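Below: one structure, written as structure tokens.
For this depiction, one protein chain was excluded, whereas all remaining protein chains were kept in their positions.
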Amino acid sequence: MASKQMLRYLFRRFLFLFVTYVVATTVVFLLPRVIPGNPLSQLLSNLSMVAQANPEAIRAAERALMEEFGLGKPWYVQYVEFISKALRGDLGTSITFYPRKVLDLIVPVLPWTLVLLLPATLVAWILGNTLGAQAAYRRNTWVDKGVLTTSLVVSQIPYYWLGMIFIFLFGVRLKLLPTQGAYSQGVIPSLTFSFFVDVLRHYILPFLSIVVSAMGGWAIGMRLMVIYELGSDYVLFSETLGVSDKRIFKYVFRNSLLPQITGLALSLGSILGGALITEIVFNYPGTGYLLFRALTTLDYPMIQGIFVILIASVYLANFLVDFIYAVIDPRIRIGQEA
Amino acid sequence: MVEPLLKVEGVRAYYKLGRVFVRAVDGVSFEVNEGEVLGVVGESGCGKSTLSNVLMMNLRKPLVLVEGRVLFKMGNGFLEISSLGREEVKKRLWGKEMAVIPQSAMNALMPTIKVRKYVEHLAESHNIPKEEILEKIRIRFQEVGLDPVWLERYPFEFSGGMRQRAVIAIATLLNPQLLIADEPTSALDVVNQKIFLKVLMQMKKRGIVKSIVFITHDIATLRQMADRMVVMYAGKVVEVSPLEEMLRKPLHPYTKGLLDSVLTPEPEVKDRGITTIPGAPPNLIDPPTGCRFHPRCTYAMKVCREKEPALVEVEKGRKVACFLFTEEIA
Amino acid sequence: MRLVVRNLSKTFSMGFFSRRHVEAVRDVSFEVKGGEIVSLVGESGSGKTTTAKMILRLLPPTRGEILFEGKDVWRDLKEREELREFRRKMHAVFQDPFASYNPFYPVERTLWQAIELLGEDLSKQDKLNLIKESLLRVGLDPKDVLGKYPHQLSGGQKQRIMIARCWILKPLFIVADEPTSMIDASSRGGIIKLLEEMREENGTSIMFITHDLGLAYYVSDRIFVMKDGRIVEEGSPDEIVLSPKHEYTKTLVSSIPKLYKRMEDLV
Partner (left out) sequence: MFKVMFKPLLKNRKFLIGFSVFLFFLVLGLFGPIFYRVDPTEMTWNHEKPPSREHPLGTDTYGRDILAQLIHGIRSSLYIGFLSAIISLTIGTFVGTFSAVKRGVVDETLMAITNIVLTTPSILVAILIASYMRVRNVEMVALILGLFQWPWFARAIRAQLMSVMSREYVYLSVMAGYSDLRLIFEDLIPTIATYAFMSFVLFINGGIMGEASLSLIGLGPTQGISLGIMLQWAVLMEAVRRGLWWWFVPPGVSIVAITASLLVISTAMDEVFNPRLREE
């Protein structure tokens, strides 16, 4: 199946994403060093100002910070150190949780984010596209108008605000579902059925807030694509040949879905951003929550580490989407511009 | 003798745009006979493409049938397809009894599946066994000069001329009696145009299709294959004549004007010179009164402005809608 | 010689990492005399439009030279005034009457542009009169045209206004790039006649760029047949059409449907 053209396409995409990733990590490296007022040295002086609390720990953190960012060395040495460490998986040491390693702190929270984000994104994508296609197929009926109007509004609701509303309605008012965390406080994670149910009950509201508000955007985009496709030559020709409506709709759905796949790749970043903030609203123990704590305590090594990993995962997901696209669209598989 | 395959009787088909109507096909009557190639000619905006949709009863809003009947020969009698709904006509006739070769054959095939798959879907829609139809398409592909291995390819791998031939092969797969070709050659270079015409004529010669309606603005192309001509102007049929007679002696001034504006690389054309019909085709929302051609006609008389000429047989097999002929007779 | 084209070539390069080269025009040479009408005939992709753009100084050639009135179009026109002079003397009518007008302006903008290019010191009223005269000259009633937007006029009318633009400029050379291919057959003759009259009155040389051998045969003094970027045959219309030499020209001539002869090998 995998033709030469497809491999070439995938290699090109990989190369591009790799270059992009190097650029992004370079930006992560450069930012604290070029922003006016040098935030790092400011952090240092902040630390020494509050040093009366625990001078020992503060000094250790200070050393760590100096070490972490290689301050005092020429910038290119710092850069090489940063990159080589990152490649070895060494993302540095946290300041807040000194002396724990950043990577060790991130790894346990990542699964929570993945478990929330991936299913929610996929479900929203599938539901939104189905809804949009149905609306386009019934263009100018009340179904279409209803879907379009609702989608236009719903797509503009930030995930986290919908989360707030859900917490208030289903958690506070109706008391149906828990309002925060990934599982009840005091419960020790275990592989039991009751724990699973507990996790599921905590999962519903954050999951739904992402699904509902992400769906609208896909529905709008898909509706537009299907409307375009319905007017295309192959649809008109198939009709005059007596190809069944059901089959034609399948054609249209399939061809409209292709650009939506690219759309998914492009919006992964903003979906991730929204999901992270949703975690904060739900006190959900994922990466977003960890990032929030790092931000409030100015734990720069941790912030950097989280970003190096998050950006990498966005690009990885991007590549996966590219791969799927190449498998589905023969024009790429066989090597013709779409 | 000649039997009609399709009859169009007093058809008016308008586009409804808000409160106004575009009278694209406005009181048109003619027949398509069995075994003939009927050429429909006219300038852009005269209603020829709308006519192809009317022949199929492929009416979608804003296009509506206002008046008239379209009859298609089924068995021994005629089926009034204009009284059926679009879905009904589609189910009973499209693909099987009548098929279209569209203007843009370039993109007419479903782009993201293999041609074989598409043909299988076509079979499925018509409840025909897959094996049977695959066997048929292999033969049909060879007949149009395509190697059957191309069935395993995607449409975008085909060149323009090949796509056009694949479209003919697929459109004629269920041996429709009537084939409607709507400006099928306009996107092709001349060499491929000729190949296309050859393939099309072979389809008829082999009896795969009975009759062909060929819609175009290019009289020189029609001249190669048409038996009779229908000349359309501003939503009306102005002349129906056998091709040779029309070339020898065009009746309607518009037909004459069209013929005299044809430019082909021939010494006769150079000697004849090229003429222009003054003015431009009218707006079909508010067409001129009387004969619609009168503002551009050098022979226009008073009656042309006031009364609408009917399409009347003036010689055997020749009809014209012009007072230059009918007034004398009357 | 009004126009001399020598060894003209154009190569397009595409792609950043893996460069691909497309030779659109290869080593094309020809000459056009004053008052002569020639045609460059070829199918799409033959390089005829690229050639036209290079002559019109819209696209720089990769190699070769174009001499217009003895001056190299791409090398000798240094001064702004020299360039304007060239633009006045060499003009064009394009294929697509819809794309020839910016939809945001009334159609007469194209005529005001010509008057401005003319650079003569006229009063506003004189200029307006000139515009009206030019419209009358191409068979249009100024009343029907002035103040109208492109979508309100027919293709034939728009193409006539393009010729009115040329009439204002009275250039020495007109490149007519498929001027009749997108308008109705019934108005084609008028456009051709107007261009022929430009030659009669001002000795303008005209070069038709077309895929339509019928048009070329009808109007030209000489025809150049292009294929894959090269001129494969050149000659008088009768030579090209009645006794073609090159294999490609033969196929081309035999493939074109004629009005007075039915193709024998069709059925």
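We just call them A, B and C in the order they show up, numbering each chain from 1.
Please note the rule applied: a residue touches a chain if its C-beta (ideal position, glycine included) is under 8 Å from a C-beta of that chain, and two chains touch if they have at least 3 such contacts.
Since this is a predicted model, take the numbers as computed values, not measurements.
Of the listed residues C:Leu83, C:Leu122 or C:Leu136, the one in contact with the hidden chain in the full complex is C:Leu83. The omitted chain makes contact with just one of the residues C:Ala92, C:Val138 or C:Ala185: C:Ala92. Considering the whole complex, the residue from A:Ala86, A:Ile167, A:Ala182 or A:Met222 that touches the absent chain is A:Ile167.
Checked against the hidden chain, the listed residues A:Leu105, A:Leu268 or A:Ala326 yield one contact partner: A:Leu268. Where subunit C meets the chain that is not shown, the touching residues are 16, 53, 56, 58, 83-84, 87, 91-92, 94-96, 99-102, 104-105, 110, 113-114, 116-117, 149, 165. Mapped onto subunit A, the interface with the missing chain covers residues 16-17, 19-20, 23-24, 27-28, 31-32, 35, 37, 39, 42, 140, 152-153, 155-158, 160-161, 164-165, 167-168, 171-173, 179-180, 220, 224, 227-228, 231, 266, 268-270, 272-274, 277, 280-281, 291-292, 295-296, 298, 303, 307, 310-311, 314-315, 318.
The criterion applied here is as follows: only the chains that are shown with their structure count from here on.
Between subunit A and subunit B, the centres computed from C-alpha atoms are 55 Å apart. Contact with two or more other chains is made by no residue of subunit A. Touching two or more other chains at once is no residue of subunit C.
The residues of subunit B lying in touch with subunit A in their complex are 56, 58, 90-91, 93-96, 99-100, 102, 104, 106-114, 121-122, 124-126, 154, 156-157, 167, 170-171.
The part of subunit B that touches subunit C in the complex is made up of residues 43-44, 189-191, 193-194, 197-198, 201-202, 205, 217-221, 223-225, 247, 257-270, 274-277, 280-281.
Here subunit C touches subunit B in the complex through residues 43-44, 154, 156-157, 184-190, 192-193, 211-218, 237-238, 241-242, 251-253, 255-263, 265-267, going by the rule given at the top.
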